[in-house]
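Shown here: the complex without one of its protein chains, the others still in place.
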Amino acid sequence: MTGRPLYVGIDLGTTNSAVAVFDGETTQVIRNAQGSTLTPSVVRIDGKGRVTVGAAARRFLERDPENTRSEFKRLMGTERALPFAASGRSLRPPELAAAVLGALRADVLDQVGLLPDAAVISVPALFELPQSAATSEAAKLAGFGKVELLPEPIASALAAGWTAEQGDGRWLVYDLGGGTFDVSLLETDGGFLRVVGHDGDNFLGGRDFDWAIVDWALAEIAREHGVTIRRDDPTHGAAIAQLKHAAEDAKVGLSRAGQVVLTLAAPLEIPGAAPFDPELALDRAVLEGLISPLVDRSLDVCRRLLQEHGTSADQLARIVFVGGPTVTPMLRERVGHTLGAAVAEGLDPMTLVAQGAAIHAASTALDGRPAGPLVRRGARLWLQFPAVCTDLSPHVIGRVVDAGQGPMPSNVRLVRGDGGFTSEVATLDDDRAFVAAVELVARHANVFEIVAEDAAGVRVAVDPPSVTIVQGMTIGDPPLSRSIGVALVSDHVQVYFERGTPLPARRSFTHATVESVARGAAEAVLKIPIVQGEHDRAHLCRLVGTLEIPGHAIGKTLPAGSDIELTIELDRGGRMSAKALVPALDQMFEHVAHLLVPAADPEVLAASLAALRQRVDDLRAEAFRRGMPHIIGALEHAEHDLGDVSRDLGAATGGNDDAGQRARRTLLEIDAALDEVEQSKQWPELEQRVVRTLTWAGGQVGHLGTERERALFEDVAKAIDRARAERNVRELQRQLRLANQLGETAWYRDPDTWPALFDEASSRVDAASDLPRAQALVREGKAARARDDGAELRRITEKLWRLLPHDPTARRASYDSGVR
Amino acid sequence: MSALGIEGLVAQLVAFTAALAFAWLLGVANREESRPGFFGLAQWLVLGLVGLLSGAMLLRGELLGAPVLAMTGVLAWPWAFARGWLIPRGHWRAAWWLVRSSSWTWHDDNKGGALVAAAWAALRAGGPSRALAFVEARCERSDCGAAHLLATGLVDDAAARRWIGSLCEFEGVAAPRMARRLAVQWCAAEAATRGAWSEVARFAGDPDADATVAMLAVVARRMLGAAPCPDDAELERAWKHTPDRADWRPLVERARAHRPAEPTATPAVPREAEPDVHRAALLLHARLLAHARPTAAEVAATARAWDRALADARFTDGVRRRAAAVGARTDALAILRARVEADLVEVVRTTGVALGEDPDRVHDTLGRVRSALHQALLDELELVADGLLTRVRARRALPLHEEWREYLALRGAFTSAVEHTGPNLQRLGYAIVNPAICALGVWLWNDRKNRVHANQMFRWLLREAEIAGDAEAVALHRRNVDCGR
Partner (left out) sequence: MSAVDRWGDNPFFVLDLPVTATRAEVERAGQKWLGMLEVGMSRAAIYTTPLGVRARTPELVRAAMAELRDPERRIGHELWHLEHEPPSTLDAEDDADAEGPEPEPAALRILGWSRP
């Protein structure tokens, strides 16, 4: 490798992508063949199989939607392949993203003269593992040998911090992309950057602004032209695409002018109606009205984040805006005014992320230059030092890996290029290694010459002869965006990596199996589900992979309670691998299945929607019946969200996969919210149950219990009091069961009990698993009652119970986990 | 050769062939339902006749009588020959075939005995994989009497203690005396290798204990200094009755030289008075974690040290000031308290310290540790019981010895939970394990016809129901146990 290093950063956006390079001192945004810093994330494949990317493809978006695809970033991590009708090809989202990355890579070659081999690619902060893995796959397909992923807000903060002159404080990065919204709270302290926290909405973006305009246009067309165009009607797809493109242009136009007219490339053609060309005038006031709810939604997320980290408005030093939609003046004013902080000016919101990614590539020494021929210039050193660092006194660590024909160095010192600093002499230890502390000049590229001498004090040539360390703001390792853990059979999550864990990371825990897996049994399989999310209950987190131990793959039966030593590993690109060692079998299992975002099938979503609606109705009815007004507010919120889901479901039915994914996500969030509502009403219910149980069981034990049972009941009553005082739900439930059991034991001694129980069981005889036998038992029971044979009646009733169906067992919510 | 010689030879060959055929038939013909020792007697009668005949031949100087007599001896005492010759040399297949005819020693479980012989021989041969596969395959197919459990335990190191330890609970035809004797011998020796001398001492009164076990128990009592502590003379007496006594001499010498240490009841405290309460607590905590076998007193002392630290205004104010200085907003003391409690719960669970119950102390660290432990043990018990119940309801059958292992595992979890905390958990825990084990027992009894094991489970459930005071369960399991009589 020769010349200055080439650090490449790529912002792979939903709408547009950008690439920047950093040479150790300055960043440069690369322009494409059209001279633009932004390349539309659009791919077209024509009938001859020719692939076009960027602005050239975007022109065909309305004219030829069957062969032109955009917004595929939102589908990253799903298994859906997008068809190109003319060529007959279908490409998965990573393949489409690879086409865009390939075009950006070629642009770097055009501008810099080098085809980069490594890059840092930014991803939304709330991307989950399947989405990150798909992005890494896209980079590999595009020809990058090494790739690292960096959350977008950290990239923008790095870029903003690199040039900022302001001192320490907290600042907010408000990143509204085409399809996602991320907000991050960062802090600089003594020049060190720290991510305090982040939040966001994976399904809020500039696209939603466009759709709000489209919905407005549809309403205007229906009012003025009497034509109803529906987003969930596939035959209206072309007209919707036309309107959407017009909406995008109008939105951009309104950031400069007060009013624009939606102009369509061609008249709208709707089946059953004559082609027409609507002229729709849109002004800033109307746009502000349309996007206001969306901006409010983003502000709610910001407030939540600030509140979570105890940051008040006056503690916020500034806001950095990132992403195309943030150029909208109304949005900038509204956000700045509401959060009460200054807006950082002079930063390009469209390319800031790419610049930050390039700076990060430098701090992780991800030089994109292709490897050149090896030229030996002396004793070869293996050096470790930060290419970019905040610390003014870092260490340079080295080891002589090959002394070659010359003498072996015995000590080393580093001399700064400006002559202002020489390190202490570091003697090589038994490992032929040294550690030397150096001092940097702030905000400069510091070049240090490596001066090595042999035992006789004669200078020895070394390779490399110098190192360069740039002083400036940086951040260490890329942090994990969402916690990762294993779903346990109890529906809890054993967290392996908490949010913010620096990557790469590896951790091991020992679990125990809960059920035996018989050797060779085809249907027996032990599942270890790996989930991602911040909920403590597994079913509310996203399933990102499942490690399976099938019966046919084990050498002998795996008994319940066997240890499983599970290790999960994440690399810097967010790729996960897992392996399970089973000491009892002396076998290792490594195959992780199902690393995909689940498909959003509209029918399944509709069924979930109906079930959640029913759940909300039931909870509301119960709240009114039992006088629990505190949960009504939460239920209204859930109901409002269900309305959103319903709308998204309509769009999903019309072929909008993105809306389907959003609906799926929202349903999961509503599920979590309703779980919380149920938890909040659990305690008052338990209190009522305590009173009922103690009264009934106490009465029975008092009248019909033995001396021992009365003593036991006293103990249980005390334990119930303790559990109530500690508000320990599980313990209270267990003690109540015990109290009930004691009450029942006593109650069964009452001669009047069994006739009543027999009558109750007889009334359900139609549900018996063996009807003739059950009917015969009923006849025998009646005879026993007639002759007043209590013992026989009890025996018959118990037999009858065995024929009646059990209560349905609790739903296994934890993705069928087989470990605890 | 004389005419008599030829006739004699023919007669001997016929008798020998008949004896072999009988032995083979008897080995196969023995069934669990048959009366113990019936075929063994028949076998001995035939072999006795052949033995007399061949003895007479030998007295008459006919050398052919010698190998026939030897063969007859082997067939008459198959277990002794297998135990003394084949097993130590690792001849697993020969041992298996020979012990199949050992109906005198193994009564009606000579199939199990044959498996024990094969497993044991395989063990001595260094566990050749073919031999282990042979034993395992037969164990899975078998109806798993006590001897089969012993064989399974021998080939499965991991579960050996639990399986073989549970074997002595079996009664009647399913547990021949030889199986029980071997099991007791193995358990005592295994406990001795771990240094668990109190376990060894408990075997002293076992009806199935042989001379070796008796000697080990005497050594154990001497090692422990338990009253009445055996004197040198008793040690020597016990040793003299032991087979292979030369091998045991070093152990007996060690026991003679052993002087039991005076029990030290003082809890662990830092050696010097530690003015810094936080540091004192940390030191005790470190000592507890580094300790392989802490006592309940040491756990309590550590908990008290933390109570003192967390109540010390100088320490708590210092923590709050420091938290403010580094910019932390969370309650660092609450997090510290939670971590201390989690550590202590873990120490108690992993080392098996019995904390017992103390309903009056619930608000200090030890009280909270007790409460968390109580919850954790019950939660785990519920999970294990739920796993078993789910499988039983879904009718996913396992080989019988694996079913037995599941039962033992759940039972073990229950017993250790009760030992950890106390009688309150006995009642709650019984309500959790009873439905699962009962369902397994009923399934084994009704559908799989494994009555020996099911009955064993009902017996245990009955015992525990009586302790827990669950009258309904007592009545139910009394009926279930009576079914097996």
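Think of it as A and B in the order they're written, each chain with its own count starting at 1.
Basically, a contact is a pair of C-beta atoms (placed from the backbone, for glycine too) under 8 Å apart; a residue touches a chain by one contact, two chains touch by 3 or more.
Just so it is clear, the model here is predicted, and its values are computed rather than measured.
Engineer: Any idea which of A:65, A:237 or A:504 touches the chain not displayed?
Structural biologist: A:504
Engineer: With the missing chain put back, one of B:93, B:237 or B:291 would touch it. Which one?
Structural biologist: B:291
Engineer: Which one touches the absent chain: B:43, B:152 or B:212?
Structural biologist: Checking each option in B:43, B:152 or B:212, the one touching the absent chain turns out to be B:212.
Engineer: Pick from B:64, B:251, B:296 or B:372: which residue touches the chain that isn't shown?
Structural biologist: Final answer for the missing-chain contact: B:251.
Engineer: From the list A:93, A:394, A:533 or A:743, which touches the chain that is not on show?
Structural biologist: A:394
Engineer: In the full complex, which bits of chain A touch the chain not displayed? Write them out.
Structural biologist: That gives, for chain A, the contact residues 189-190, 192, 194, 382, 384-386, 389-399, 429-431, 433, 435, 476-477, 479, 500-502, 504-507, 509.
Engineer: Counting contacts across the full complex, list the positions on chain B that touch the omitted chain.
Structural biologist: So the residues of chain B touching the unseen chain are 87-88, 120, 123-124, 126-127, 154, 185-186, 188-190, 192-197, 212, 216, 219-220, 223-224, 244, 247-248, 250-251, 254, 258, 260-261, 264, 268, 271, 278-279, 282-283, 286-287, 289-293, 319, 322-323, 326-330, 332, 335-336, 339, 342-343, 346-347, 350.
Here is the rule we use: only the chains that are shown with their structure count from here on.
Engineer: From the C-alpha centre of chain A to that of chain B, how far is it in Å?
Structural biologist: For chain A versus chain B, the centre distance works out to 49 Å.
Engineer: Which residues of chain B touch chain A in their complex?
Structural biologist: Per the touch definition, chain B meets chain A at residues 136, 158-159, 329, 359, 362, 371, 374-375, 378-380, 383-384, 386-388, 390-391, 393, 396-399, 402, 405-406, 409, 424, 427-428, 431, 469-472.
Engineer: For a test of understanding, state which residues of chain A touch chain B in their complex under the given definition.
Structural biologist: These residues of chain A touch chain B: 310, 489-490, 514-516, 518, 521, 523-524, 556-557, 559-561, 584, 706, 708-709, 712, 715-716, 718-719, 722, 726, 728, 730-731, 734-735, 737-738, 741, 744-745, 748, 806, 809, 820.
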